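Since the structure comes first, as structure tokens, the remarks are kept for the end.
What you see is part of a larger complex, with each chain still in position.
Read from first to last, the chains carry the letters A and B; within each, the first residue is number 1.
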């Protein structure tokens, strides 16, 4: 199994957990759990594969990804009540999945020898879109758009780090791990310490 | 005309009616009716075709699908006021279109000899995504996510029935009709008698 496939599996499983936890907050049934878990788990990678015209899409080539997400949904359906604070668990697991998925997305684009802006964007799309669709479908405020937090920015920095590091390291895996680390440190710092970039607010928005 | 093409046409027309009725509730103009009718009618099948990399997409290969949806929109624009309860009509027509579209989606994946999980998922996507996009775009609560109703679950059961039956029947058409019947019976039972799976509610969701 290549590192990119391993990262894909890891992000699928962690994103599936966040999807199932969000489904538990929305009080869905077991099939609803599986649906949201699958959507979150493979959503970002699916958009990446469609945009890059990779055929077949990764979970059509290997339906095991969907099986893993469904298994996760089943486990969470019966254990979600054991989690002390589900929102807190969702935020932290989401940060891990984001970091792993950004690296996986950048890795796919690097392996296809795309230009640097494309590598960065594929990392951002793979990382951010699964969680965005999860939140939009169940009607929660998207984590990705929370003001004053690093999220898209963390994905951007991590993907850029991977893209910049790639030509300078002996093995692409090193670049991907750097990308995942940069993403996660920035996201975690934002959650813990409120790190953020200055936002636009030179004057109040008008109607 | 193959059975899959026939199912595609039937689901396009019935979904187009639901789309136009939703447009009438949102008080759109004639072009708005046609837009929502087309989106609902071909949305699920489009996502299926993009994911399976079928080229060209079914309504590019045969623009008659769009013509049928627009004709439906025109008729509904002038006749929607004759419908006694539009919401009731939407729910029941949507259940029919769901059943037919699930079978059509599973049929396409079966014909391309995909693995069983892919067949099931393509049935679910084809059935559920058109109506989901219809409801999201006009800002209604998606039928697909209504708590305590079988919708995704009905689509799952129908697609699974078609996938399981396919190798055991003389002709794929029989499997598809079984899939449509299972989907519709479960969905209708849920609407009429409140059939549902247990939902997750071991404790109230936290903020």
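Everything that follows uses one rule, which is that a residue touches a chain if its C-beta (ideal position, glycine included) is under 8 Å from a C-beta of that chain, and two chains touch if they have at least 3 such contacts.
This structure is a prediction, so every number in the text was calculated from the model and none was measured.
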Given 2 placed copies of the single sequence, how many copies form the entire complex?
3
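FYI, only the chains that are shown with their structure count from here on.
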Fit chain A onto chain B over the CA trace and report the rotation angle, somewhere between 0 and 180 degrees, nearest 5.
120
From the mean C-alpha coordinate of chain A to that of chain B, what's the distance rounded to whole Å?
29
The answer for chain B against chain A in the complex is residues 50-53, 114-115, 117-118, 121, 124, 132, 145, 147, 152-153, 156, 196-203, 205-207
Write out the stretch or stretches of chain A touching chain B in their complex.
23-33, 35, 38, 46, 50, 55-57, 60, 63, 66-67, 77, 80-81, 85-87, 137-138
